[in-house]
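Note that one protein chain of the assembly has been removed; the remaining protein chains are unaltered in position.
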Amino acid sequence: MDVPLPDSRNRTREPVWGWIITAVAGISGMLAVPIIVLYLFLSGAGLFMENQAWTFFSLEWRPGDEVFGILPLVAGTLTTAFLALLLAVPLGLGTVLHLHFFSGPRIQRMGEAALGILGGTPSVVFGLFGTVWLVPRLGPSLASGMLVLTAMILPTFALLALAALRQIPKDLLTAGTGLGVSREQVVWHLAVKTIWPLLAAAATLALARGLGEALAVEMVCGNVSGIPSSLLQPVRTLTTTLVQEFEYARGVHNQALHMVALTVVLLAASASTFAFRLHARKADL
Amino acid sequence: MRIACFLSTAIVLTFFLAMGIDLIVQGMSGFHLGYFFGPVLDSGRAGGIGPVIQSTFLIVFLAIMFATPMSLGGAILSVEILAKYPRLSHFVRRTFDVMVSVPSIAVGLVGWSLFCQGLNLGFSILAGSMTLALMLAPIMTAAFIGGLDAVSKSIRRESLALGVSRWHTLWLQVIPAAWPALLAGVMLALGRATAETAALILTSGISIHPPEGILDPGATLAVHMYYLARNVPGGEPMAYSAALALLLINIVLYFLLSRLGRIVST
Partner (left out) sequence: MSRVKIIIPLLIAFTLLTLVWGWGGNGGERYLLTGSSTIAPIMAEIAVRLREKNPGLKIDVQTGGSTRGIADTRDGRNNAGMASRDLSADEAEGLNVYSIGYDGIAIIVNADNPITELSSEQVRHLFTKDITQWETISSHKGAVRIINKAEGRATLEVFLTHFNLENRQIQADAVIGDNAQGVRLIAADPQAIGYISIGEALHAKGRGTPIKLLTLDGVHPTPSTVADGSYPIRRTLYLFFRDKADDQGKKILAYLQNAEGRKIIQGLGFVPADTL
């Protein structure tokens, strides 16, 4: 049989325009990040040419007196997010370890469903619970804000951690058990330590989410700017400031808010980039 | 250690159940026969969420339609076009990945300035869906890349060997082979879209009236829930009903997604 080899005469046409359009579509999607960062920077940079510029690094945020100190807001953001992470990671890790190693298929499915549904719940629903259950007991405070944030980032972390656990080759674990190592030791020393870069990446991504949350936290945190001295004191974050002030701010205040937004974007983007670097370090798999 | 893990799971599951029960107990009273389709009454303290469902549908649908070309383009860019340039391909992937974590309120802020003000759309469904598309694109792209990557190399090779152009190989062989994962990406985006509030509150606004055009303002269900909980005096009971409705939608989406997931893995 004489099968003709494909060459330029009988290959189907390669529409160049098709590839170009596709590439353009893809690139336009990629432009979103630079455009956002650029826009925030250009809108807010004017602040530094005004007299109030020096207030940017002061310790108070009082737009009424034209004092735009961003540090207390950054402190608020970092505190709520890290505290939430401190709670979410152990709880989340314990949960997925239990689901993956210590429980039967039924509980596994239930647990995964619970995590998946929680993860898809809008943040404002957690904010609603916060206002009804947390605020009457803990007051509008750092504690309330932290707990609401924990509820939000725990599913994010847990689901990523679960995915990471699933990547561990089964042979590794059976080998461990075969050698007489207890199940618990297998879980901890083999499984967790093997994938810890993935877990760290998952935690960092959850942190990034926590840094960027606005509405749910605003509902419960008290919104008083300043560094809280206890968990029961109110706090204000970069994002809650945007929620409260963006709609009416003009002039210098408006510029300052754009810088606040830029700060939060850069914080979240840094965390996120760091997380993906960590993710790439999963060498031993 | 086993105990610690068990306790963690118990805490999480208990919280989940408690949340569900609380929503049902406090939210059911707002559910009546016409809840999902009836008009919003008394600033939202009574009546139904019909107009909100309409707005939600429009905003989410348009957002997905806007985001899909960008995401598919991005995925194809990374997997097919730049296949010979791993560094560039990686760069594309990384850009979309980082975008996932951009705070939604910042995107909303920029959307408000660029679309509502700059394009003079005001508070509108169109501006909202464009902004939402920016938030959905990274999620869809990640899922699309995963789907395209998973298509076995042999399909591509065989098709090319038969003389089919790379373009037609892509659209007639690779993409159809990846369709469950692509659909899963769309569903993930759907889930994210229904949960989004911050970006939409600044761009599509709040309204209790049914939309009559895409230049009209409109609230999605999540935004409506926030509005009832925060800005309407005495709006909490109906906020609970809206939250319950959101939970139900969420559950449905989750189970659809997990069934898709089972198809993908086979």
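Letters are used for the chains, namely A and B, taken in the order the chains are written, and counting of residues starts over at 1 for each.
Simple rule for what comes next: contacts are C-beta pairs under 8 Å (C-beta built on N, C-alpha and C of every residue); 3 or more make two chains touch, one makes a residue touch a chain.
From a predicted model like this one, the values you see are computed outputs, not experimental measurements.
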| item | value |
| --- | --- |
| Selected from A:G76, A:G92, A:P140 or A:P197 as touching the chain missing from the view | A:P140 |
| Contacting the left-out chain in the complete assembly, out of A:T22, A:T131 or A:T194 | A:T131 |
| Touching residues (missing chain, whole complex) on chain A | 62-65, 131, 135-136, 139-140, 222-224, 233-234, 236, 244-245, 247-250 |
| Missing-partner contacts on chain B, residue numbers | 42-43, 58, 61-62, 65, 117, 122-123, 126, 176, 179, 205-209, 211-217, 230-236 |
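In the analysis below, only the chains that are shown with their structure count from here on.
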| item | value |
| --- | --- |
| Cα-centroid distance, chain A relative to chain B, in whole angstrom | 16 |
| Partner chain A, residues of chain B touching it in the complex | 1-2, 4-9, 11-13, 15-16, 19, 22-23, 67, 69-78, 81, 92, 94-107, 109-110, 113-114, 134, 137-138, 141, 161-168, 191-192, 194-198, 201-202, 222, 225-226, 229-230, 236, 239-240, 243, 246-247, 250-251, 253-255, 257-258 |
| Contact footprint of chain B on chain A as seen in their complex | 6, 10-15, 18-19, 21-30, 32-33, 35-36, 39-40, 43, 90-95, 97-99, 101-103, 107, 110-111, 113-118, 120-125, 127-129, 131-133, 151, 154, 158, 183-184, 187-188, 205, 208-209, 211-215, 219, 239, 242-243, 246, 258, 261-262, 264-265, 268-269, 271-273, 276 |
